[in-house]
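Structure below; questions to follow.
Only a single protein chain was left out; the remaining protein chains are all shown in position.
In order of appearance the chains are A and B, and numbering begins at 1 in each one.
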Amino acid sequence: MNRVATTRAWLRRNLFSDVFSGLTTLLLLAGGVHWLPGLIDWVLLQAVFTPDAAACEAVDHAGACWGVVAEKYRFILFGRYPYAEQWRPLLATTLLLLVIVASGLRLLACGPLLAAWLLALPAFFVLMGGGYFGLTAVGSDLWGGLPLTLLLATMGMLLALPLAVLVALGRQSSLPLPRALCTVYVELVRGVPLISVLFLASFLFPIILPQGSSVDVLLRVQGGIVLFAAAYLSETIRGGLQAVPGGQHDAAAALGLGRWQAMRWIILPQALRAVIPSVMNSAVSIFKDTSLVTVVSLYELTGALSLALAGDAEWRSFHLEGYLFIGLIYWIGCYAMSRFSRTLELEGGLQRKSLQGLG
Amino acid sequence: MRFPNFALNWPAAIALLLLLSSAPAHAGKTLDQIRQRAQLVCGVSTGVIGFSSADSQGRWNGLDVDVCRAIAAAVLNDPNKVKYVPLNAQQRFTALQSGEVDLLSRNTTWTLTRDASLGLHFTAITYHDGQGFLVPKKLKLTSAKQLKNAEICVQSGTTTEKNLSDYFKAQGIRIKPVVFEKFEASIKAFFSGRCQAYTTDASALAFIRAKEAPRPDDYAVLPELISKEPLGPVVRRGDDEWFAIVKWVIFALIEAEEYGVTQANLEQMKASGDPAIQRLLGTAEDSGKLLGLDRDWAARAVKAVGNYGEMFQRNVGDASPLKLRAALNALWSKGGRKVAVQAGRVRWA
Partner (left out) sequence: MADFRHAAFATPLLAGGLLAGLWWLLDVTAANMHERGIRSGFGFLSDPAGFGIGESLLPFDSADSTLWALAAGLANTLRVALPAIVFSTLLGTLIGLGRLSPNLLLRGLCAVYVETLRNVPLLLHLLAWYFVVTDLLPPASDALQLAPHVFLGKSGLALPWPGGDSGLFDLPARGEMGIVGGAVLTPEFLALFLGLTLYTAAYVAETVRAGIQSVPRGQSDAGLALGLTRARLFRLVLLPQALRSIIPPLTNQHLSLTKNASLAVAIGYPDLVSVANTTLNQTGRAAECIALIMAVYLILSILTAWLSAWLERRTGRWAER
């Protein structure tokens, strides 16, 4: 009896609070009844799960052809990396992911975490590139798929952060030249699309560089991503710096700390802590933006998918399933990161609240 | 934000930027570099079967690839010491200009603009091609002139794009180009039915029809060739010795065909009394010396890939899935256009 009453109250509050809300509920339910069966049919019931092109052809898009993923997943995930050696990118990716996840969940203390990163990154490069420990060398032009996406995003973040801090400090500097340079850099980069930066890295860097000193295209593109990301990150960090109360500067000065010392020990730590959530948002953006490198012919996840499917007449018409598959991979990564950022934000909020409570 | 001294500081900023973008150093000798790293770096297409494509083991083959192999055989004594860098239409020239590749051997048309403004030199013609159209048979087209108002898929960064517009302008026919940056994307769009025709070099059309079409019999190549597309390897300017080597290896392959020197009969031919053959194979006089190579450079090239005719038959001719006829690519003495500036002697047929 009571149960019924609470359920009723809940329904009332959440679904039928007024006429408009009631109508919305009915409309949405009707929509669900109308569309859902078809969707379930397509995704599951009529879908083909075996890598059988003929079966997919026969279903003729009435059901999804997940077989395309079953057939091509290795190419999609690892690109043109030599087939027999693909355990290496698998291992490298797993290692890097483990370290990233461990950092996110704070499974390790600071010291071990740093050690883990310092081990994982070289391990990643050795595994991918080979040439040591009896691993055959694999040129970076053959790297592709998920490891490449991860590499571009991770290195993009790791290298852009310190640069961004420098630029943010530069923009706060009282010296006009560094300040002007930093401002020009930030506004210039933020004013143009990433594609133009990638074109620059891919088509222009090589001709501007002194002749004979050719830089690997992967490195150039990575450089482009770092420069692009750093401009945005530096604005975030600058915001953090500005948010540190002026009293902190004064207090540091009163303690007899020099300007740089104050910056290093007092201001920067506070500023950085405050901006971690927004930095995570940038990380999400960078992760997604790595997909653009296919435009300059690096075959990361999106590019590897096109390469795998567009060049194969049998599977070409099942791109949609492929897009959904890699979409899911991107989604998991981005969603995890934004969840993480939200948790941090909440924690930060709580901390601030408890501090206010003390004061 | 205030920038009080901003304007005053420009000279300093400029000086800094000047440092960052220092003037280019002078080119090293390409041949020395190749010998030093014991590897020829060759730019090829990302996958045009018959010209350059990698099989599932990552082994490259095709006509353009054989050119690289022949050159590696001539200069490094090993046709396998080649690193292939797949380049799409737009990347190719930058990769060569920047020194990322030593040689661009990738179905590339010799044009005035390219030869004169990109800091590059075309070496020789390895394939006489022309631009054509691939259409679905169900449209029942018999001539390119029926493509009025048609949408035509084309890859960006190619001569194809301009020829297309030139040709239909001259015919007074309106068409709509649908331009894709990548080969895969253009092919995907065409076979999905986005365009009524696909246009590129006829040789590549043969490959696209045979290998990329879901059902090759549903597609046909229209009879018109709307342009001449002389394809050939390209090198950077500023290194005449390397330019000469690439050019003459190709001439040697053509001459070998002319004199009937093949991969199989090479050793017998070395004993030939014909002075022209002796000169070509370095048995009488040392022609390699002039190029900075040793005396049997040409013999090694032929041994690696066969003469030009053999290369053609194996990669795009009857022994291949493309089954292209030699036509313009037959020797000049057989009604084609293939001529080598003589390494041996002038031979009046």
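Going forward, a contact is a pair of C-beta atoms (placed from the backbone, for glycine too) under 8 Å apart; a residue touches a chain by one contact, two chains touch by 3 or more.
Note that the coordinates shown come from a computational prediction; the quantities given were computed from them, not determined experimentally.
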item	value
Touching the absent chain when the full complex is considered, from A:Pro37, A:Gly139 or A:Pro193	A:Pro193
Selected residue (touches chain absent from view) among A:Ala70, A:Leu118, A:Ile208 or A:Ala251	A:Ile208
Touch with the omitted chain, as defined above, among A:Ser21, A:Gln86 or A:Ser140	A:Ser21
Contact partner of the left-out chain, one of B:Arg35, B:Arg59, B:Lys137 or B:Arg237	B:Arg237
Positions on chain B where the hidden chain makes contact	1-3, 6-7, 10, 13-14, 17-18, 21, 23-24, 89-90, 93-94, 97, 113-114, 116-120, 139, 146-151, 156-158, 161-162, 164-166, 169, 175-181, 185-186, 189, 192-194, 196, 236-238
Those residues of chain A which, in the complete complex, touch the missing chain	13-15, 17, 21, 24-25, 28-29, 61, 180, 183-184, 187-188, 190-196, 199-200, 203-204, 207-208, 211, 232, 235-236, 239, 281-282, 284-285, 288-292, 294-295, 302, 306, 317, 319-320, 323-324, 326-327, 330-331, 334-335, 338
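Please note the rule applied: only the chains that are shown with their structure count from here on.
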item	value
CA centroid of chain A to CA centroid of chain B, Å	39
List of chain B residues in touch with chain A within their complex	1, 3-6, 8-9, 12-13, 16, 21-28, 33, 46-47, 54, 56-58, 83, 85-88, 90-91, 94-95, 97-100, 181-182, 184-185, 187-188, 191-192, 211-214
Complex interface listing, chain A residues touching chain B	80, 82-83, 139, 141-142, 176-177, 179-181, 183-184, 202-203, 206-214, 217, 295-297, 306-307, 309-311, 313-314, 316-317, 319
